[in-house]
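Note that this complex is displayed minus one protein chain, with the remaining chains in position.
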Amino acid sequence: MLPTPKLDFLPVLPELILAGAGIVTLLYEALAPRASRATHLGLSLVGLAAAAGASIALWDRTGDPTVLAGAIQADRLAVVARVIIISVAAVGLLLGTHYYDRSGDERRGEFYPLVLFATTGMTLIVAAADLIVVFLALEILSLSLYVLTGMSRRGQATEASMKYFLLGAFASAFFLYGVAMAYGATGTTKIAGIAHALAGQTGGQALALVALGFLAIGFGFKVSAVPFHMWTPDVYQGAPTPVTAFMAAATKVAAFGALIRVLDVSFQPLAWDWMPVIWALAAASVVVGSVLAIAQSDVKRMLAYSSIAHAGFVLTGLTAANQDGIRAALFYLIAYAMMTLGSFGVVMLVSVRGEERTSLASYSGLGRRQPLLAGLMALFMLSLAGIPPTAGFIAKVGVFGAAIRAGHWQLALVGVVSSVAAAFFYLRVVVLMYMQEPQGEEQEEDRSPLPRLALAVPAILTLVLGVFPQMLLGVLDKASVLRW
Amino acid sequence: MIRLPLVLVFSALLFSAGVYGVLARRNAVLVLMSIELMLNAVNVNLVGFSAALRSLTGQIFALFVIAVAAAEVGIGLAIVILLFRNRETINVDEVNLLKW
Partner (left out) sequence: MLRDYLPVVLLAALAVAFAVASMTASRLLGPNRPDPVKLSAYECGNEPIRLPKGEKFGVKFYVVAMLFIIFDIETIFLFPWAVTFRTLGLFGLVEMAIFIGLVFVAYVYVWKKGGLDWAEGQGPASVREARAAAEADLGEAARAR
């Protein structure tokens, strides 16, 4: 008999709960003849809450940094990232329930299990300690998101789903090739094992560098960094808006969580080789994202380009290649997740039924028609632009500071200049809402309370983190220490 | 014993053929097949490394890749069917409701 491996399932309990909830909702959808959205929502939220609880319980865990034969990392970075992702998923589910209630579409009960499975993949990828697990988690979340993107009757959604799938699968293949090369170079797929092997090697690191390049392409696609960003505007625009909100906010946290581990643990011995690569990706994303966003006339497309720019800002923090940079990147990710989730949520509520009103013009005079929504949108826009006293400001200061302290002041300069340019199109939305007359005839307005309540979470966090960032920074100080 | 560089070159060629297929083909199903080719190139690599390094990890990983590739094909075919029902085409060039 082989010795039964020592099994400590506690560190993957959040994923087990999430996957379990996904299966329960899937079976409910299949077996209940008249499954209702409310029950789906209830089941899913219970699952998410339990998973969040199980994650938080891991905060004070001591003992081995990895469990399950070195497959899962049990550290505080994983805890923080999981809690963010799960919160985003909860808000996304509330928004989605409202969206499908209003759209008069078919039942679309698969929305719930798919979001739960995508969340499972996302939380798993930030806790992965083995590149095999990273790949599997990446596929779990990607496959669920491809389907979610197409969950609407509109032709645009199908098309977005197709594009996302083809480019995503293409990127996964590159990622996988990189993993195979890393395995060939070091003889292991463990994230920490690769670091040990690379630190012990002298010279002849061609394979490892090839691996690094391919992994960078794969991650570049997932976080939508320039030049791997082509899919982002199409997919964000075509997908149903609540799916876009969930996907834009949570996928970035998940992909960056894994990227942090791969760069700052596995390839730490090669930090001087990857730093210029990340530097270039960051600079290109910040500039291209900010400039192209100015030219957009559709709000969802504009936010998509803005998300590309924000990926660049997070990468700016990561060029520091130290704990300082990781902490800044984490703070940025949290702030970004909240403001993106919030702004797409408002877009969903403004576009009423289906997707008719996503053009910038439909925001003119919103301040008079819907003061609450306009206020929320203004808050998120100011935060995305990085204007105090919002979380976006503190986050930007953090990543630029980390980059400058690590000697990348040129990159910080590029970032600051781009932020100024980007402020233009964020503020344009605010100006439209408050200083323009409403255009066109009066249309039916969406005034339901539930999604507004859901949007209170990102709104409050955006403000609170902007005014009292110390609350979170203390937590992130502990979370940014990678144990391996 | 087949020498490792030979395996790596073969896998690189296979991967490149897949990349070419993805970029050059206009039929979504053929693009899908090209992606499968890329994944199989990776499998060749993994098994080659596994034999050369005398470590089982690579082979286990290859099994996972095969299963994931199948799931990917499943989703891909489903999306192609959906697209065909909506648009009566599976030519990726004609898919142009959204600006590229």
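Labels for the chains are A and B, by order of writing; each one numbers its residues from 1.
What we mean here is this: a contact is a pair of C-beta atoms (placed from the backbone, for glycine too) under 8 Å apart; a residue touches a chain by one contact, two chains touch by 3 or more.
Fair warning: this is a prediction, and the values are worked out from it, not measured in the lab.
Checked against the full complex, the candidates A:Ile23, A:Met230 or A:Ile387 give a single residue touching the omitted chain, namely A:Ile23. Listed here are the chain A residues that touch the chain not shown: 1-2, 4, 23, 26-27, 29-31. Although one chain is not displayed, chain B still touches it through residues 1-2, 60, 63, 66-67, 69-71, 73-74, 77-78, 80-81, 84-85.
Convention: only the chains that are shown with their structure count from here on.
Residues 8, 15, 18, 22, 28, 31-32, 35, 38-39, 41-42, 45-46, 48-49, 52-53, 55, 57-58, 60-61, 64-65, 68, 71-72, 75-76, 78-80, 82-83, 86-87, 92, 95, 97-100 of chain B touch chain A in their complex. Per the touch definition, chain A reaches chain B in the complex via residues 132, 135-136, 139, 143, 146-147, 150, 155-156, 158-163, 165-166, 169-170, 172-174, 176-177, 179-181, 183-184, 187-189, 230, 233-234, 237-238.
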